[in-house]
Structure formats: C-alpha cells, structure tokens
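Complex shown without one protein chain; remaining protein chains in place.
For subunit A:
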Amino acid sequence: MYVRAVPPTDLNRNTEWFTYPGVWTTYILIVFFSWLVVLSVFNCSPGMAWTIVHLSHFLVTYHCFHWKKGTPFADDQGIYNRLTWWEQIDNGKQLTRNRKFLTVVPVVLYLIASHTTDYQHPMLFFNTVAVFVLVVAKFPHMHKVRLFGINADL
C-alpha cells in the first residue's frame, strides 16, 4: 500500500519526476482508460478504438517527448534549451530502464492495434508509420540528431 520514495540525484526537475514509483502504472492506466473513453464516445469497434488510441498516443508523445525542447520553468537558466525531453531524461544516459520501457510501449500498442483490426489495410499503414517514427526517434544513435534540420535551434 505504501511505497518508499528515494530522492534521485537528477538535478533536472523536468525529468526527475519520472524516476519515482508509480509512473509506469499511471502511464499504462491512462492509455487503457482512454481506450474505454474512445469506445464509449465514438461507438466504434474495439480495433478501431485501439487504432485511434495508438495514433493519438503517437501524436501526444511525439509532441511532448521529441518536439518540445527545454523545460517549462525558467529556474535552470536555460541549460536544457536545446534538448528535447527524451534527450534530457536520466541525464542523457542511454538504455536505462525508463528508456527501455518507453520504447516498448508504442510497440506493444502497435501489436494490439494491428491484431484487433485484423491487419486490414488503411489502419495498418498508419499504425506502422507511427510506430516506425516513434521507435527510430528513441534510438541511442539519434541522441541530439536533427534530421534535415527539422526542429533545429533558431
């Protein structure tokens, strides 16, 4: 019922909250509840609902993790202004547990979405593009890489 929270050594308040207990569960629960909400609002088939959840998950996480740069407060004097949230997490160390978890989630969502829509054509294409972009963005080699100058600094 109770968990112990050890303060981490991460000085970046923007990403330090991700190391506390309960984050993974909250993430999974939010995805699951949004599936239920989509099902009840749009009255579509479960497969379509998973596709919608997968694509909106792609848009939201791409925007928050890989597009927006910097931190939402000015206390750190802008030392992270060139780094996206994904590049800031865990102080830039690659292949930590958190990063692995965040890479696995879109893949699992893709598998669920494609399975429940029986791999039919228009949805499959969009799902595949989404998961491809997300997983490639999370590769260690893509740390601080800006392809074709997209999202480069001013």
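Basically, a residue touches a chain if its C-beta (ideal position, glycine included) is under 8 Å from a C-beta of that chain, and two chains touch if they have at least 3 such contacts; residues count from 1.
The rule is short, and it goes like this: contacts and distances are computed from a predicted model.
The listed choices are "RSP14 protein", "serine C-palmitoyltransferase", "Auxin-responsive protein" or "ARP19 protein"; the UniProt protein name belonging to the chain that is not shown reads "serine C-palmitoyltransferase".
If you put the missing chain back, the residues of subunit A touching it would be 1-11, 13, 16-17, 20-23, 25-26, 29-30, 68-75, 77-78, 81.
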